[in-house]
Structures are given as structure tokens and as C-alpha cells.
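Pasting a structure here, questions to come.
In this view, the complex is presented without one of its protein chains, the others remaining in place.
Our next item is subunit A:
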Amino acid sequence: MADPEIKSYEPHHESQSAAVTESRPVKAVLMAIALAFLAVFLLLPLIVVFHEALAKGIGAYTEALSGPDTRSAIRLTLLVAAISVPLNVIFGISAAWAIAKFEFKGKAFLTTLIDLPFSVSPVISGLVYVLLFGAQGLLGAWLKAHGIVILFAVPGIVLATIFVTFPFVARELIPLMQEQGNGDEEAALSLGASGWQAFWYVTLPNVKWGLLYGVLLCNARAMGEFGAVSVVSGHIRGLTNTMPLHVEILYNEYNAVGAFAVASLLAGLALVTLVLKTLLEMRYGAEIAATRGH
């Protein structure tokens, strides 16, 4: 139900009945606890980030951001996101398509596999790549013989990021596609559409908001990932440092302004993501809510 005109056709949620409404003081206490919690754990750190970043004035802030290593970290982060997000969109759509529209053996296993990155510590996923591609790793000798560098280079960072972020798109789409079933696609095929046309004209528009939502979360995680990337990156300045890694290095060198300036960019990204996410939820809440039913 993605069309704006339809909004008015949906029943409005009535305010809750008296029986399940708390008394005023209880409400006030609950809200105070929630707000205080948010303030201490979310708002305060956010303010500190921006405060520290601008502690020595706007000049020092822009200077910190224009350093060559910082700029290279920003470039690398954007590059990694630009590679891993589209790949995960393709993977997510195909996985969701396979799981939602077909019956096959091992489907439950595939679903579990997709959730794996969520249940494994990112550091472990990074280590797995070291064990696979490292000099002493399984494929290390072969890779070296063929002159392929994966570990401590951009390919390793991209691989680790893809691994960590691959559930986001698929998890958004699977319940949505399952709920929608095959009816629309069958209708498209019966009208003479090819499989590709059915996908492009019918399936994709049906899931576009869920997809966008997944892409947003995937992107935020891809840019912000620390653990897995830290293990495989090698921390080579100007070459394999992403923004989160760069923040750590700068901070360890007591360059507070530099560290917080980069951190403020990441925080800014988080805020933009949050705003977009909220907007999406407000506008297409019903559709996205369908993806929460699991």
C-alpha cells in the first residue's frame, strides 16, 4: 500500500482504553526514566562529540578534516560502502526472492545462514578472513603465488564489510515478499511478461520501500563497521584506514580534535540515517511494519 492517496483509507489507531492506561504519576516517572536514559547514553555523547570536535574552533575542525590521511580514510569508507552496499542489494534481493517465492530443500538452513553475521562477533568474522586469506591461511600460499593481495588491503576490507552487512537487505525483504506471495508475479506472467519484466515492473515496486529501508541500514553499518574491518585492514595510514579506524588512531595519538572531527562525520551520518529512517517509517509505516512480523 505505497500510494499516498491511500492513507486515509486505513483505520486510525484509537487512543488506548482506560483499562490499560497508567495513572499520571506513573506515566511521568516512566517517561522521565526513558528520557534520562536517552540523554545520558545517547544525547550527551553526541554533544560531546561535536563539542570536542569544535573545541579549538571551526578552523581547526576543517583543518583536521582536510588532512591527507583523513581525506583518504573518508574516500576509502565511501569506496567500501559503494562496493558492498550494491553487492548486498543484489544478494539480498536474490536471497529474499529464492526464500520467499520458492520451495526447496535447505531453505531453513539458508535463512539461518543469512542471520549468521548478526549472531557472530564482527571480530570473529574478521579473523575468519585472516585464517582464509592470511599468509599462513588456507588460501594464503595460492594467493601469494598468483600475486593477489586481499588481506591488509582494500579487497579484504570490502569482503569483511560485505560479510557483516549482508543480512540487512535480505532480512527486510524476506518477510515482505513472503507476505505478498506469488499472486502478482503470476498475474504478470499470465499477461505475457517475461520473468525479468515481472521482477522489474511488479516485484521491485512492491518492495521498494522495504528495500530502501534495508539499503539505509546496510549503508550505515557499512560505513560505521569497526571490528571486522579492524582485523583485516592492517591500519596502514592513507591506504587501508577507514573512518572508524582513523578515529581510533587519531585518538590514540592524543589528537582529540582530529579524532572527534572524523567522529562527528560518522555521527552526522548516523543522524541523517535516523532522520531518513524516521521519515520512511512515517510515510510507509504500514508496509515496513510488515517486515517486523518475525
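Assume contacts are C-beta pairs under 8 Å (C-beta built on N, C-alpha and C of every residue); 3 or more make two chains touch, one makes a residue touch a chain; residues count from 1.
The working rule: contacts and distances are computed from a predicted model.
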Absent chain [UniProt protein name; select from "Sulfate/thiosulfate import ATP-binding protein CysA", "Cation/multidrug efflux pump", "glycine dehydrogenase (aminomethyl-transferring)" or "ATP synthase subunit b"]: "Sulfate/thiosulfate import ATP-binding protein CysA"
Hidden-chain contact residue, picked from the options A:Ile114, A:Val202 or A:Val229: A:Val202
Hidden-chain contact residue, picked from the options A:Ile90, A:Ala187 or A:Ile236: A:Ala187
Subunit A residues touching the omitted chain (full complex): 1-3, 5-6, 9, 183-184, 186-194, 197, 201-202, 205-206
